[in-house]
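The block that comes next holds chain A.
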Amino acid sequence: MNDDTTTTSVATDDQLIETDPGMGGLSEREESTPVTESTVIESRHLNVWYNDTQAIRDVSMEIPENQVTAMIGPSGCGKSTFLRCINRMNDLIDAARVEGELLFNGKDVYDEDVDPVALRRRIGMVFQQPNPFPKSIYDNVAYGLRVQDRTDNLDERVERALKRAALWDEVSDQLDESGLELSGGQQQRLCIARAIAADPEVILMDEPASALDPVATSKIEDLIDDLSEEYTVVIVTHNMQQAARISDKTAVFLTGGELVEFGNTNEIFENPESDRVEDYITGKFG
Partner candidate 1 sequence: TGEDNPDNSFGPGGSGGAEGEGLVGNISLAGSSTVFPIASAVAEEFQRKHAGVDITVQSTGSGGGFANFFCKGRTDFNNASRSIAEEEKRNCSENGVEWHKINVATDALTVIVNNETDFVDHLTVEELRSIWKPDPVETWSEVRDGFPDETIERYGAAETSGTFDYFTEAVVGEEGAHTQAYQATEDDNQIVTGVSGSQYAIGYFGFAFYQGNTDRVKALGIDNGDGPVKPSLETAQSGEYAPLSRPLFTYAAQDSMTKKHIAEFARFYVRQSANRELIAESIGYVPNTDEQMREQLDQLNQFIQQA
Partner candidate 2 sequence: MSAEPADLTGGTEARSLRERLVHAAFLLCAIVSVLTTVGIVGALLVDAVGFFTNYSLGRFLGGTNWSPGIHPVSFGVLPLVFGTIVVTITSAAVALPIGVLTAIYLSEYASDRVRTYLKPALEILAGVPTIVYGILALVYLTPFLKATLFPSISTFNVLSASLMVGIMIVPMVASISEDAMNAVPDSLRQAGYGLGATKFEVSTGIVVPAAISGIVSSFILALSRAIGETMIVVVAAGSNARLPSVRYDELLGLSIPYVHPADVFLEPAQPMTSAMVQLASSDITGGSLGYNALFAIGITLFVITLAMNVVSELIVRRYREEYQ
């Protein structure tokens, strides 16, 4: 296949990329970009089908530790599918079938002996629509810890997670109230708090701000920026500006499930290698 060349070339890029602070016109995160990167997640020739339609086509890429990696691309190009492969959420869809390798810390998550439940405990996830449980704020945050039987210092951990998610100040006196009573933006931060309470290594976010108003969105963006100090964040977004603002690396998928380009965010946005990516970024289609 022709396009493979592009994809493969991306995968064989250096792991050590020096960031150029001067070039970061679009990226606001220049200061926090680390100099060396170690790979947390690596996909090798990953293919995903839903029944007979292929949603991911031979994708290879490496996601670095403690950085924000954004995935962009037109609707239906397989961004969510890729994300959901990482923590094997696709297992829940009967029709989904995965081929190729997907390594988490060097271990293929689709190996026989991997328990997806255990995997997911190390990879948190935040969804497009805020989806707090119809339980109290406290119980929402404590949920992950409880299912993992890590209930020591529960109060402390809940508090820490809420603080980390920049929600503590707003909800500290209403921890017993239902999570559903918060505003949309607060709910989404609650979901983030819930995801980080159990100390995952990676946080996957599927368009976490697309259902929110601009003010709430900017809070979430700030938060993601913060989180990348401690966590590896992989985020899917429709919003190109957002990807440019918050991510260190960007992966561009195009229709058919191909990864067309992957690299440092500022490079992708300022100087994309492929014309198709340039067309997409400049809004010629999508």
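The candidates came about this way: all candidates are chains of the complex that A comes from, given by their letters.
Quick notes on this structure:
One rule holds in what follows: a residue touches a chain if its C-beta (ideal position, glycine included) is under 8 Å from a C-beta of that chain, and two chains touch if they have at least 3 such contacts; residues count from 1.
Since this is a predicted model, take the numbers as computed values, not measurements.
The candidate list 1 or 2 contains one chain touching chain A in this complex, and it is 2.
By the touch rule above, chain A contacts candidate 2 in their complex via residues 87, 89, 92, 117-122, 124-125, 127, 129, 131-135, 143-144, 147-148, 180, 191, 194-195, 198, 204.
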